[in-house]
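Below: one structure, written as structure tokens.
For this depiction, one protein chain was excluded, whereas all remaining protein chains were kept in their positions.
So, chain A:
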Amino acid sequence: MEYVLVNAYSIFPIIQKGVCSMSLLKVEELSKLYDGETRVLKNVSFEANAGEFLSVIGPSGAGKSTLLRCINRMVEISGGKVKFDGIDVGAMKKKELRKLRTNIGMIFQHYNLVPRLTVIENVLHGRFGYKSTLQGVLGRFTEEEKERAFFLLQKLGISEHAYKRCDQLSGGQQQRVGICRALIQEPKLILCDEPIASLDPNSSKVIMDYLKTISTELGITCIVNLHQVEVAKEYADRIIGLKEGEIVFDGPSKVLYRDQIEHIYGIESRELITV
């Protein structure tokens, strides 16, 4: 697995390995109300460094997806601040927001590819953030971009499917297309919303290994929502435990012990969790 992305520095010249200790994302007292009454997130604060692999765990309904979507402002922020590279995300205008989103890749539980388009077309969708309306509508991509798309597909081992329609691929393969679409954005941060929740154990391992490689070798920060505690403990540098919209744990994966897990998931689910 280690050799998978060794060549990647040549295609991501901006990303240097040495920047790991810098704070990339700063979330301050973030709160979110959907309909003006129920508080889905309450005073959430944390920081993420460049190249860090961070996992957010918590029972369903805890607000994990909402937290991710506040970071790239797919949902509006109700209170507090999100700072990306020192810039306040909440105050961004439409144009700045598009630019922000080119810097933040996103990976989804259901892959969210356009099923009738080919793999390569779906990967190139990751470049729209850099395009003018007309360029994008006409689907004008440079040869360089297309080559990079093939390069990424090859790195993720699916280049032979490049001209297949996405609905002909298995779940694990579709998720790898999703990762390519995120990587071609040349992001500094990748948000993953339950990336392995619809996959079998083998594909799950492959996907998690790729994500880990992306953070360690490309220095891209990964924030991964997971509901499997074991997976989080195995892969993440740091774990954030979310419960009813509040952070109840924030620390290195090594120090997440059984009683804290029980606290995050509630005592009743003790039997469900195997650590």
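In the analysis below, a contact is a pair of C-beta atoms (placed from the backbone, for glycine too) under 8 Å apart; a residue touches a chain by one contact, two chains touch by 3 or more; residues count from 1.
By definition in this document, contacts and distances are computed from a predicted model.
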| item | value |
| --- | --- |
| Complex member absent from the view - protein name from UniProt, among "Molybdopterin synthase subunit MoaD", "ABC transporter permease subunit", "tRNA N6-adenosine threonylcarbamoyltransferase" or "Electron transfer flavoprotein subunit beta" | "ABC transporter permease subunit" |
| Residue in contact with the excluded chain [from A:Phe53, A:Phe108 or A:Tyr235] | A:Phe108 |
| Touching the absent chain when the full complex is considered, from A:Arg39, A:Lys131, A:Lys146 or A:Lys164 | A:Lys131 |
| Residue among A:Asn72, A:Gln175, A:Ser204 or A:Thr221 that touches the chain left out of view | A:Asn72 |
| Positions on chain A where the hidden chain makes contact | 72, 74, 98-102, 104-106, 108, 110-117, 121, 125-131, 133, 136-137, 139, 178, 181, 185 |
